[in-house]
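I'd like to ask some things about the structure below.
Apart from one protein chain that is not included, each protein chain of the complex appears where it belongs.
All chains are identified by letter, namely A and B, in their written order; residue positions are counted from 1 within each chain.
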Amino acid sequence: MNIQGENKTQNRVLGLLPLWSVIGIFMIGPLLVMAAVSLMESNVYGGVHFKFSLNGYRQILFDTNLFGEREFNPAYIIIIGRSFILAISATILSLIIGFPAAYFISRQSNKVKNILIFLVTIPFWTNLLIRTFAWIIILGKGGVIESSFNFLGLLDDEGSLNLMYTNSAILIGLVYSYLPLMVLPIYASMEKMDMRLLEAAADLYSSRIGLIRKIILPLSMPGIIGGSILVFVPCLGAFIAPDLLGGGKKLLLGSLIQFQFSYARNWPFGAAVAMFLLSLVILVLFFNAHINKRHREYEIHG
Amino acid sequence: MKNNAIKFLVSFSFLLFSANAFAAGKLNLYNWADYTPEELVNKFEAETGIQVTVDTYDSNETLLAKLQAGGGSTGYDLAVPSQHFVEIFIKEGLIEKISGISDMSNYKYVAEQFQGPSFDPTQEYSTPWQMGSASWAYRADSYSGNGSSMMEFFKPSDEVCGKVAVFKSPEEVVNMAHLALGSNFCSEDPNEMQAVLDLLLEQKKCVAVYSSEGINERLMSGEIIMHAHWDGYSQVGRWEGVDDLTYAYPKEGVVGWFDSLVMPKGAKNVEEAKAFMNFVMHPENMAILSNFAAYANAIPESVNYLSEDMKNAINIQVPDGIPVKFGQACNEVSQGLVDKVWTKLMQ
Partner (left out) sequence: MGKKSKFRHVWDFPGFSGWTAIFFGFLYIPIFVLVCYSFNSSKFAMIWTGFSFRWYAKLFSNDDIQNAALNSLIVAFTAAPIATIIATFSALVLVRGGDFRAKELSNGLITLPLMVPEIVTAVATLIFFASLGINLGLINVIIAHTVFCIPFAYMPIRAALEAMDPNLELAARDLYSDKTSAFRTITLPLLTPGILSGFMLAFVISIDDFIITLMVAGGGSTTLPVYIYSMVKMGVSPEVNAVSSLMLSFSILIVTFYWLFNRKINY
């Protein structure tokens, strides 16, 4: 029921005008400008020359070596690959860590459930940089882990576990950053689960594994997929974890893009990589929407 | 509730705009990290009443990128580039022309040979800050070499392999490689640059991290034994507790630089910036700078105010016969080659 009055269209337009103008001008606008910049020529001293050039995109695959010859350059493919692998690994790890916890929380009483979920959410609302920084203290040389090993006599004073500046350090940072985003959707779909289904299934199947496989997993699938996407997408474009924990040596898509706008001063290339990342994300979201539609159809038609 | 919200919003926007309007009495300084002594800022604030905020960057390249991205106005009133970058800034129209520098009351304290330098012959763009060199430094207690050759840094011995750190920005490192290989800065020859790249790639196998910040902290913790460094800053490292941090003056030479204060385009607090420029040229104040950052300066009379520590600073004393080659502003071709080399290195 529309409460806004007779002139529906006018009210709708007025109501949505702020939204459209703000996001239109300051979100769509920048994205369009960025798309344009990705097609321009870069200025050696930073910024762009207003000339059309496909070099931004070309640089992803090809490179001119110092002698001006064009050659295939696998470097950025490697970075893209590394970003993918790390993002997928982070997603899987978060799933493994978060799934049992989500299940356990959903089986508690209402009061306990709410408190636990609140505790899960808190880290998410705090500053990502600070949370990642905490890991430097833990993983760094002389940090918490090494000090404890030292204390327990497992590591001598001069030795080092060399945990920092590795892919594993980045992985830990990524998982830590987005773990709550995996837990919350899974919890949401588990919460809706009907206990009677479980009871019935318990009568039918004697093993717990069967219970998990046949009932719990399929029913929480929307949550699992939702959570996976919520973790995978940010991990793809992550910047803080690779920058602080990876030592700047192991570039990922996010830090590669940022690098182009600071030291490397190659805006078109940075914009091209950003467009690439954006298209990947859109693809994933389309895929998700498609699956959701199918799932809904499945639920309706059974 | 809505009325209160509106009132709140209005007063806040007023606060915002007035903060911008009352720009007089403020100064935004953009400087290298760990390069602005608090004592200097406090003294300036006390003498002039101008409030100073300091933001930091870690390399000339970052500064260039920031100025370029700033378009018409970056929000900064002063920045501190090295000599060859002043040339680039002038060429790209990134800094303001300042009238009356030679008429400033403390200008007379600047040594003759530094007045009207090659990168700013008409003295319309810059005033002196500090000068020094770039090379590398090592912990003498963990390294048995003596820094006599630049190659020790680019081909680290097994002793230090894995505990080497290099600057994150290309320019000084590439120049050091040129020194090691005997080629000229700003080379346009692809063969020479390929040799540079190969040298850097070989070094990379032993490099733990590429960073221009937190240098002394890394050396202090022992995580790094050999670090690309600046002469004065390595001296500061000694003062801060890395007792045997030794700066290398290899036979091939070190990369010299001369930093100056410039005014980025669109600076809002012009008079305050000029006041600061003048302030720094006074011998007493320049000495505060040198005592803090441990670099040499262009104001001879500041010697009278130098601390004992400075007079005994061994890391900044250039041994006889060691060349100091100053960085130059590379043209587009050579700059493009440098960028290429660095991009390939970082992949």
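Please note the rule applied: a contact is a pair of C-beta atoms (placed from the backbone, for glycine too) under 8 Å apart; a residue touches a chain by one contact, two chains touch by 3 or more.
Because the structure is predicted, anything quoted here is derived from the model rather than measured.
Undergrad: Which listed residue (A:I97, A:A188 or A:L219) would be found touching the missing chain in the intact complex?
TA: The single option touching the absent chain is A:I97.
Undergrad: Among A:W135, A:Y165 or A:Y263, choose the residue that contacts the chain missing from this document, as touch is defined above.
TA: Touching the chain that is not displayed is residue A:W135.
Undergrad: Please give every residue of subunit A in contact with the chain that is not shown.
TA: 1-5, 8-9, 11-12, 14-16, 18-20, 22-24, 26-31, 33-34, 37, 47, 97-98, 100-101, 103-105, 107-110, 114, 116, 118-123, 125-131, 133-138, 140-144, 147, 176, 179-180, 195, 198, 202, 208, 211, 216, 233-234, 236-237, 239-240, 244, 253-254, 257-258, 261, 267, 270-271, 274, 277-278, 281-282, 285
Undergrad: Tell me which stretches of subunit B touch the chain missing from the display.
TA: 1-2, 5, 8-9, 12-13, 15-16, 19-20, 26, 28, 30, 33-34, 53-56, 58, 68-77, 211, 213-214, 216-218, 220-221, 266
Just so it is clear, only the chains that are shown with their structure count from here on.
Undergrad: Name, in rising order, each residue of subunit A that touches subunit B in their complex.
TA: Checking each residue of subunit A against subunit B gives 43-47, 63-68, 75-76, 78-79, 140-142, 160, 165, 247-249, 251, 259, 261-266.
Undergrad: Report the residues of subunit B in contact with subunit A in the complex, numbered from low to high.
TA: Interface residues on subunit B, with respect to subunit A: 59, 61-62, 64-65, 67-69, 88, 92, 168-170, 190, 193-194, 197, 207-211, 221-223, 332, 335-337, 339-344, 346-347.
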